[in-house]
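Apart from one protein chain that is not included, each protein chain of the complex appears where it belongs.
Presenting chain A:
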Amino acid sequence: MSTDMPDAELVVRDTVGAVLNTSAAEWPRDRPLDELPDAIYDSLAQLEVLTRVERAFRLPPRPVEPEHLMSIDTIMAMVAGSAPVRTPADTGATEGGDG
């Protein structure tokens, strides 16, 4: 199953923003997320981002690997490199969504 990457990036940006209580909508893809102002992107925030991304894309649970969670780019690469990958829209209708 393929991933619509523009949609996926929106989901990732929304997820990061929700966890850090700030907007990541315009944050440069390759810039480290721990440089976001007025936010703490530490191991707890990385855990939360990872868990939400796993849930959103129905990825199997994986350990926290900080290098995969550094930036929007690395998170997107992690999502694209994981299987199975489905967008929330793909899964929501048939399986009741993930809340």
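What we mean here is this: a residue touches a chain if its C-beta (ideal position, glycine included) is under 8 Å from a C-beta of that chain, and two chains touch if they have at least 3 such contacts; residues count from 1.
Convention: contacts and distances are computed from a predicted model.
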Response to the item:
According to its UniProt record, the missing chain among "(2Fe-2S)-binding protein", "3-oxoacyl-[acyl-carrier-protein] synthase II", "ABC transporter permease" or "Ring-1,2-phenylacetyl-CoA epoxidase subunit PaaC" is "3-oxoacyl-[acyl-carrier-protein] synthase II"
Worksheet entry | Residue of A:L10, A:A25, A:L47 or A:A77 touching the missing chain in the full complex | A:L47
Discussion item. List every residue of chain A that touches the chain not included in the displayed model.
Written reply: 19-21, 38-40, 42-45, 47-48, 51, 55, 61, 63-64, 99
